[in-house]
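Inspection log for the structure reproduced underneath, given as structure tokens.
Omission of a single protein chain aside, the complex is shown with its protein chains in their original locations.
Coming up: chain A.
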Amino acid sequence: MALSGMRGLSVFISDIRNCQNKEQERLRVDKELGNIRTRFKSEKLLTSGRAVSVDFVDHSGGSGVEMYGFKIRRRGALTLIKVRMSNSQQCELMMALRGHSFFTALKYIWLNDVEFDRTLNGKGLCGKLWYGLTHYEKKKYVWKMLYIHMLGYDVDFGHMEAVSLISAPKYPEKQVGYIVTSSLLNENHDFLRLAINTVRNDIIGRNETFQCLALTMVGNIGGREFAESLAPDVQKLLISSSCRPLVRKKAALCLLRLYRKNPDVVNIDGWADRMAQLLDERDLGVLTSSTSLLVALVSNNHEAYWSCLPKCVKILERLARNQDIPQEYTYYGIPSPWLQVKAMRALQYFPTIEDPNVRRSLFEVLQRILMGTDVVKNVNKNNASHAVLFEALALVMHLDAEKEMMSQCVALLGKFIAVREPNIRYLGLENMSRMLMVTDVQDIIKRHQAQIITSLKDPDISIRRRALDLLYGMCDVSNAKDIVEELLQYLSAADFAMREELSLKAAILAEKFAPDLSWYVDVILQLIDKAGDFVSDDIWFRVVQFVTNNEDLQPYAAAKAREYLDKPAIHETMVKVSAYLLGEYSHLLVRRPGCSPKEIFSVIHEKLPTVSTTTIPILLSTYAKILMHTQPADPELQKIVWAIFSKYESCIDVEIQQRAVEYFALSRKGAALMDILAEMPKFPERQSALLKKAEDAEIDSAEQSAIKLRAQQQTSNALVVTDQRPANGTPQIVGELSLVKIPSMSDDHTSADQGLSQANGTLTTVDPQPASGDLLGDLLGPLAIEGPPGAVQSEPNAVSGLEGVPSSADYAAIVPVGEQTNTVQPIGNINERFYALCLKDSGVLYEDPNIQIGIKAEWRAHQGRLVLFLGNKNTSPLVSVQALILPPVHLKIEISLVPETIPPRAQVQCPLELMNLHPSRDVAVLDFSYKFGTNMVNVKLRLPAVLNKFLQPISVSAEEFFPQWRSLSGPPLKLQEVVRGVRPLSLIEMTNLFNSLRLTVCLGLDPNPNNLVASTTFYSESTRPMLCLIRIETDPADLTQLRMTVASGDPTLTIELKEFIKEQLVSIPTASRPPAPAPPAAQPTTPAALTDPGALLAGLL
């Protein structure tokens, strides 16, 4: 392994071996690392030292020799390096220089064996580069590094040496370079990018061994840049008839990697046929690799690869019949189980099999697998045959086979979940859960409930998790009580790793399938009691919502809460929920023993010393409410409570302090108190936040799950069914609650779909719209607040903190490109300028001491014309000017040529043509750079070609608005969201903002004066002009939150528009921000002129 003759390495390893303890070993390793570091001194020389300025000068000078020179300023001395480069190298080097430091460029030169002009450079920096280590020496040190890395020490230098070995001409060095690079680096390392050229040369070269090395490295650590520059070459190797299977199988997987990094590198039109041809391959190694590639391709786009479907079936037949399978490809007598699994996996991405012949032969194969797999003694054989069997089961489920085969599957699974062999039992449970997602087998699976519950108590956590998943999936109204109670019982014994999931799932099931609401309250309170630490806030918010919305439930809940308070030690969450419930409803209990206001107060107040600051505000509200409900007033109680309020008036926690002050003042007002502290209004119905949480547990896999894809197709049906629910009057309770109150309704025609959507967690899309006859039914609902108000206020703007206001750092439009280039500071706030330009069509986009970029735009339907005005503010020219547009996928942008030099005090115009292809709120970025003196300045600026520019204001009347509003009845066409952390705006300000966003506010449509309704038309190439309707419900009491509903005829448009408006509402720069730093006196800029780039630039000229 290229190691012969390495004495030093052997000595080092034997030293390490002789170390008596870890400390000695570390010392020895440190010493060796130090040694290697000195050896790699050229690297050290390069990366140390002060900033270096570089001047890229053409030294060809008509001499016919392509020489280019760099001037390097290092420690005051000027050195000139001359290099000889080909054109492509020159381009790459230019890019390296533009985006990176000068060092990167030098590394590039070094790694790519660019020829230096030695005579001119003497012994300085370049001498080091030129006379660097030999490949042999490098190899030696690089091996040591890998060894040290293996021992678990960090090796954070010498990466460049490893990479540079790749370009060694001889196999032993090259091999070491590739092995060590693959082990030490990952795709995000800069050095790798610099080696692309060398790697490419190995791939397209004639040396098979080098091809294999290169393909292996790219396949294992290739990144996006590799994908873009190497994909065509790799494709060529894969289909080449002159390459050995050895190379082709590597090429197939290498291409798979590149495709995963960037799916665009495989051109579907041309490739589908080639792919089908590849599946005719005789060599099973190539076939195995190609099938993996196919799985990735079809998971993204099965339509293009229809022609591969019969080929996959053919492969399966060949394997199943053991036809023409070389002995070496059978594993314990089974013809390549892996290839069988892969082929069946690929088939699961095709929705159906239309050709009856193909279908028949596939089912024959599947039948054979289902029937012919027996349990055998040999573990390996057993595993391999069951690997095939389980994949076949998945495929049968997917293909919705004749009922006979499906029941065969269920029978098999039923057998599996009862066996002792843990792996098989695990897979039996897992596949049963999957089966629930795709077919209606709930009734059959219910027969195994007892068995599944046994698995919930298995010592192996992996099995317990699967059992929990399955129980969760199979739960419905009929067995909810049993299952939930089983989960509750198990909760106390469950390990910590599972408790949170367990309590979340129990809470969801209790809510969804409760036979009566008091049971639901019982379950949640038990949950909090048993596993308070694992009960998230959402769970108790939800129970409060239920109780608030159901009057019958209130006395019961209050009584229960009172009971729990008597327990000696209760969880803080229990304190919160009990305090809240008793604050609201304890007056309903007055006649009961131990429930006088005073008693209730003292039992709650006992808990106060034990709780944290987030709970105290809730307790204070409770005290205020108890006080208010005490009629006639009890002076003694009043005195105590007032004392508490005044104690907290000086609390350091603002929330507590504010409440104490306010309640104290309010409670002295007597009768007025009644209104303010009256019972909380009902909560508007909304989807359970818990479900959303359960859905958020997304899986992260290389390919999308076939089952999930399929289930998604099916939920669209579920949507239709839900919408067809009869409008029986105006049900107060809808959605999750309707399942509780009117279970019969959901039983007959929605249960299957409900089951489906629960199981894969897509219930969001089944957001129940009130099917009421009331025109403005949902328009008139009160403002939505997710939890009890106390809790919401105690965590201000939790939402906005997460996803709302982008911090200025995140969006900083100027991106420093390297230490050398960061010397020019922009004038004014780039973000503010961008936001201003989103609302108007001309203005300044960017300004610094050297240049000003103005913008003027015209928009027509889905097209736009934008002119950039580049004005040089100096008396010397700006050179190397470059403007690149990085367009998002939805915009087609054409930019005309930008002159490389802008003369002194001149202004250059640069027009851009834009076309909007489809709705998206991504932003195009202008990558602008120029050179002034020795400074390279590079800025990345967002272009104000944002979504609202493609809107056309339109005013609609009530007659037009309401039918539209109603016909867009729910997700995904109509979406609603509560937005928090909104910049407070008065209604008039918001109207103005909307109008400037080209959303026409239609006055008088909404009967509630605090609400705002707007309409607009959206234009893009892919959609016809789309009418969009927006409704904002504000809360005059709290301007930082509002509820927004957006509807349009296109789901993407709805979501993009909603998010766009949200961004505008939360992140507009406020006028109160500190003014932008004043520009240097040399360039007087009047604020008025700022608004008009033309005027400003004219002034400069």
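Criterion: a residue touches a chain if its C-beta (ideal position, glycine included) is under 8 Å from a C-beta of that chain, and two chains touch if they have at least 3 such contacts; residues count from 1.
We take it that contacts and distances are computed from a predicted model.
Only one of "Lariat debranching enzyme", "MADS-box domain-containing protein", "V-type proton ATPase subunit E" or "AP complex subunit sigma" fits the UniProt record of the hidden chain, and that name is "AP complex subunit sigma". Residue in contact with the omitted chain (choice from A:V266, A:L339 or A:V1066): A:L339.
For the chain missing from the display, the contacting residue among A:K249, A:H398, A:K505 or A:K560 is A:K249, taking the whole complex into account. If you put the hidden chain back, the residue from A:S462, A:S957 or A:S996 that touches it is A:S462.
Of the options A:R39, A:H135, A:R193 or A:R257, the residue whose C-beta touches the omitted chain is A:R257.
Where chain A meets the chain that is not shown, the touching residues are 1-7, 9-10, 13, 16-17, 143, 146-147, 150, 152, 154, 156, 171-172, 179, 182-183, 186-188, 209, 215-216, 219-221, 223, 246, 249-250, 253-254, 256-257, 260, 284-285, 288-289, 292, 326, 328-329, 331, 336-339, 341, 345, 380, 383-384, 386-387, 390-391, 422-423, 425-427, 459-463, 465, 698-703, 705-707.
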